[in-house]
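All protein chains but one are shown in place.
Letters A, B and C mark the chains in the order given here, with residues in each chain numbered from 1 onward.
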Amino acid sequence: MRVRNPPDTRTGVPADLAEVERLAAARLPPDVRDFIAGGSGDEVTLAANRAALDGVGVVPRTFAGVEAADTGVSLVGTRAALPVAVAPMAYQCLVHPEGEVAAAAAAGAAGVPFTVGTLSSRTVEEVAKTGAPLWFQLYWLRDRGLVGELVARAEEAGCQALVITVDVPVMGHRRRDVRNGFALPAEVRAAHLVAGPTEAHERRDVGSGVAEHTSAVFDPTLGWRDLEWLRARTRLPLVVKGVLDPLDAARCVGLGASAVVVSNHGGRQLDGAVPSVTALPRVVEAVAGAGDVLFDSGVRSGTDVLRALALGATGVLLGRPVLWGLAVDGERGVARVLELLRAEFAQALLLAGCADVDAARRLATVSTGRGAP
Amino acid sequence: MRVRNPPDTRTGVPADLAEVERLAAARLPPDVRDFIAGGSGDEVTLAANRAALDGVGVVPRTFAGVEAADTGVSLVGTRAALPVAVAPMAYQCLVHPEGEVAAAAAAGAAGVPFTVGTLSSRTVEEVAKTGAPLWFQLYWLRDRGLVGELVARAEEAGCQALVITVDVPVMGHRRRDVRNGFALPAEVRAAHLVAGPTEAHERRDVGSGVAEHTSAVFDPTLGWRDLEWLRARTRLPLVVKGVLDPLDAARCVGLGASAVVVSNHGGRQLDGAVPSVTALPRVVEAVAGAGDVLFDSGVRSGTDVLRALALGATGVLLGRPVLWGLAVDGERGVARVLELLRAEFAQALLLAGCADVDAARRLATVSTGRGAP
Amino acid sequence: MRVRNPPDTRTGVPADLAEVERLAAARLPPDVRDFIAGGSGDEVTLAANRAALDGVGVVPRTFAGVEAADTGVSLVGTRAALPVAVAPMAYQCLVHPEGEVAAAAAAGAAGVPFTVGTLSSRTVEEVAKTGAPLWFQLYWLRDRGLVGELVARAEEAGCQALVITVDVPVMGHRRRDVRNGFALPAEVRAAHLVAGPTEAHERRDVGSGVAEHTSAVFDPTLGWRDLEWLRARTRLPLVVKGVLDPLDAARCVGLGASAVVVSNHGGRQLDGAVPSVTALPRVVEAVAGAGDVLFDSGVRSGTDVLRALALGATGVLLGRPVLWGLAVDGERGVARVLELLRAEFAQALLLAGCADVDAARRLATVSTGRGAP
Partner (left out) sequence: MRVRNPPDTRTGVPADLAEVERLAAARLPPDVRDFIAGGSGDEVTLAANRAALDGVGVVPRTFAGVEAADTGVSLVGTRAALPVAVAPMAYQCLVHPEGEVAAAAAAGAAGVPFTVGTLSSRTVEEVAKTGAPLWFQLYWLRDRGLVGELVARAEEAGCQALVITVDVPVMGHRRRDVRNGFALPAEVRAAHLVAGPTEAHERRDVGSGVAEHTSAVFDPTLGWRDLEWLRARTRLPLVVKGVLDPLDAARCVGLGASAVVVSNHGGRQLDGAVPSVTALPRVVEAVAGAGDVLFDSGVRSGTDVLRALALGATGVLLGRPVLWGLAVDGERGVARVLELLRAEFAQALLLAGCADVDAARRLATVSTGRGAP
């Protein structure tokens, strides 16, 4: 039997996202790898996200008669080359010294909006220099003045939407972090918050520094009135991230949000929460066209993007795979991830007989597995 | 690759229930471990209990606007800090010399009702000294006089409810015990029954001493008339434990029971019985608010408590995990188990957007797996 | 860790059917073990039979108020101590020199009807000497005169029912036998057919001797008219074995059959056939009380008997486990198997709150897995 070269060592260019994941896993310290890969509790929801996506069977159309599919789309008013934006993810300097700057540069080059997090390890101003289309993600901080400041900075820096994350009143119990006594290294900071070290940097025998920090600075009382407060305070479109209940989604758009993100935070918050894709069609129905419906939690391929569209999503947020790319090769790594996804999605459109993203939203689906809607 | 310290040896404080289980398994003699862990027959129901719970997807609500969820609740009239009571479990001195006294002390400190079993290895009077809120569990003994005495002793000792277990006309066929020739060591006794050694203490090559004892002293003819007899005999609220059929549940409350426990005895009685959580919603519907509906068989995390509430339960009974904690570190071990569960449940409430236990009972659920309702 | 004695070597008395299976597997030559255990084709139906049974969740009733359940029943007019008869199985001398005589003796002692096969390796007259209640199973032979003779011999020998097997127009393709080049040893003969060696005794490199023999002597043209022929020829009750389609079942009783056996021949005939238990409720509904509905294919425990009854069966046929017992210890082994099953079933009745077999037929079931009805 011929010995087959592992493809990555042969060319250095991973041929699919799973390869990027393997490469990243080999490169990262175990506790950082766990911080990224892990979910909360028994990780039932983490696993169910994938199982449910794999169970969505798409019914392709034939005879499309198109040369090349148009993958472009408008997401919450931002023009995007793909129905994809980069999900907000904290502390990207953990996996690469350039952190969010490198990731955003790659996203910008790919025509994909990048979401700068409240817990970004590079400031929104630094990230904005990349020229990438930006969104800004808000966590609800106990220090309301700081929230106002962040909104102002985001607007100033040219962000085109505000993403308010509503599924982290407190951080989910991520057992891997607790067991690893995970804490941030000194050089990784929440660049928009305080300058010095925080609870997040204190190593414990058992317990997550990041979770401690979150509970110190986040305000769990975030409620509907706060959405109204925010709505009144900015002219940017608002995206509410972390919605799984149809009634909540309807209320969000009723209160002026431009979009919701159907998400269970990648299985990192409530373990036992419904798989995100299972919840998607009901939210789509409830929003009924009154806003965009984005989707995340488990997207790993162009086919997953197609599945989400076929179930009615406007687009998806890409999470962990971006961090894999960043860990492997900084900006180039993220570029590779987005290029792989673009190529897969463009091909998926063609193979499904769709000339564009709208056509994909008219595809039928069939449930063929566990938790698939 | 960095070698990761097993967390428990690092601090001695397990970070989740699964760790407590592993620690207990390492500490207990194999036949005792099997007596606790085992189910009846092919253990199909034992496994199905977990599979069905994992398949319950909860739909969390966002924008709850609450600082900290209130976990308090009234269970069958007993005020509890959590919607949790400790399930009746026989012979707790098997796993720790202090047995029920240690477990009840921990429960009391946590504000959780403790159920003293007919087959308790410490007397209800001893257990009552811990000051914990107590319930008393009745098995239907052939010696009816003794049943009456037990009721009187329970009332006298300040127990706040009587739990009558109706799913053990005879003991389920627990193959592990039979193969192990399991019998009680001389120092572990059913403290409320006879003083000397019984069938339960006779070691056999094959066969379960505990099962032999049960069939000698239990009266399998327990019927509806006996519930009426008991109802007439005590002013304590009655809880009927081991109900899976909706009509039976309705009849129980019709005859004056204050609550039923939807339970298949942790997969230890009829193998092939419906998973307990599958049966739960139908019982809730049948009881229709006329009594409390408690749930057990498979609860292992705060998320499981949330799942049960979302399906309409008033609260749950916690079984095996209490014995794990007791085996690992006596009262302290049980305290750790209850504290882990409390923290998980409090967090689950917050993450699900619930200000209190009642809000949890209004959550929607989605079936995402095998046997989930 | 204490080393646990394998229970069987400790006492020689297996504690459950799975143990009997292991013991038998260790004792039998691999090709005989394969002949018994194997199914046809990819063995999809063989595996599905079990999966579907395991997915049947029974809803037990509480407060039955019975001391001991009555397991007795009438099966096709034959009084039986259990709702169980021994399925017809060919060539039992393959696994024990006494063959059908030993098995029938054990069945008789247990009050369980024994079915003598057309391909029995002991004659019906020899078997009848055991005094066991007997049924006789007919294969449709090309030699119609011989069929008539067999009917006459069965009546003469006191058989109380004729079981006509209709799912073997030809033998299913059992790959294990084909690969093993399976053939009968010289001393094992179809005692009711020719005296000398047949195709069944010719060893091939590849190919099943037993299948060759079947295709030489069986008449695949068995049709409805033949059922009428048979009906007219005997006063014995007729049982049609191998019915999965509800319309076929209705027609059988319409033509005067007293019962049907819902069976896929233990996954040995059409691979890809519906699991037998999946088909059961529809057949029960179609027969609508106009005849008995027996069930086989996968019964391995008292719980399985209960499941079948709860789905409407009158009783079950026990197949492979009888051969395991016979292989392990002849008559004593079969007695052990039947005693284990009896004990399990009696207990299952009690635990399900059923005073008798009729009560079991009123239990509700819930589907909790793959293929369960």
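Brief remarks on what is shown
In the analysis below, contacts are C-beta pairs under 8 Å (C-beta built on N, C-alpha and C of every residue); 3 or more make two chains touch, one makes a residue touch a chain.
None of these values were measured; they are calculated from a predicted model.
The undisplayed chain touches these shown chains across the complete complex, A, C. In the complete assembly, the contact with the undisplayed chain comes from C:Val274, out of C:Val274, C:Val316 or C:Val357. The residue from C:Val178, C:Ala290 or C:Ala355 that touches the chain not shown here is C:Val178. Of the listed residues C:Leu222, C:Val284 or C:Val334, the one in contact with the hidden chain in the full complex is C:Leu222. The chain not displayed touches subunit A at residues 1-2, 4, 7, 10-11, 13, 15-16, 18, 54, 56-68, 301, 303-304, 306-307, 343-344, 347-348, 350-353, 364-366, 368-370. With the whole complex as reference, residues 29-31, 41-42, 44-45, 48, 52, 166-167, 169-170, 172-173, 175, 178-180, 205-206, 220-227, 240, 242-245, 248, 264, 269-275, 278-279, 370-371 of subunit C touch the missing chain.
Going forward, only the chains that are shown with their structure count from here on.
Centroid analysis (C-alpha atoms only) places A farthest from subunit C. One finds 57 Å separating the Cα centroids of subunit A and subunit C.
For subunit A, the set of residues touching two or more other chains is empty.
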